[in-house]
Structures are given as C-alpha cells and as structure tokens.
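Only one protein chain is missing from this complex, and each of the others stays in its spot.
And then subunit A:
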Amino acid sequence: MAVEVRIPTILRQYTGGAKTVEGDGATLSALIDDLETRHPGLRERLLDDGALRKFVNVYLNDEDVRFLDGPGTAVSDGDAVTVLPAVAGGSGAATRPGR
C-alpha cells in the first residue's frame, strides 16, 4: 500500500489529467520527491526552496500540514494527502465565512 495523493484540477497538467496519484516516502517532502520522478514539474508547484508555497495547502488525512510539521510531516502507508489551491491566501483563514 502507498500514499494516495489527490491533485487539484489546476495541477493535473503534471499528472496526465489524473485526479489521484500514488507515491511513497517517510515524510511529505520525500513523498513529493517520489512523485516528481513520475510527474516532473509537480514539486516546483508545491515547494519553494523546501517550504510549502504560499498559495498551496496540503492536508494529511484532511489535517493542514502547516499545523503539523510542514514538508517534514511524517506520512505512512494508507494515509491520504490532499493538495488544494489556497483560496484564502497562504495559510490564511476561513475560505468562506460562517452561517
């Protein structure tokens, strides 16, 4: 079993249109390196000098990795990673306000 990574429409040009791809790695950063070998260009869109890009949010099992260990966050087999464009700007707040 590997880690499933969900890719937003805006980045599917790097995955041949695939909505989800799979990869391996002990950390998010290692996982992204592994994805880069099959989906060149993806890493550049996610990381900037080893840090998460400002307008990208990455979630590990739905939890924002900025509140975990960022690119160093440990991942394991069976985890689900979701990449989303950050609508609220960087690690900013509520993308849509309350009821």
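Brief remarks on what is shown
Going forward, contacts are C-beta pairs under 8 Å (C-beta built on N, C-alpha and C of every residue); 3 or more make two chains touch, one makes a residue touch a chain; residues count from 1.
Heads up, the rule we're going with is that contacts and distances are computed from a predicted model.
Protein name for the hidden chain, per its UniProt entry and selected from "Chemotaxis protein CheW", "Cytochrome c biogenesis protein CcsA", "Carbohydrate ABC transporter membrane protein 1, CUT1 family" or "O-phosphoserine sulfhydrylase": "O-phosphoserine sulfhydrylase".
Residues of subunit A in touch with the missing chain: 8-9, 55, 57, 59, 61-64, 66-67, 82, 84-89, 91-99.
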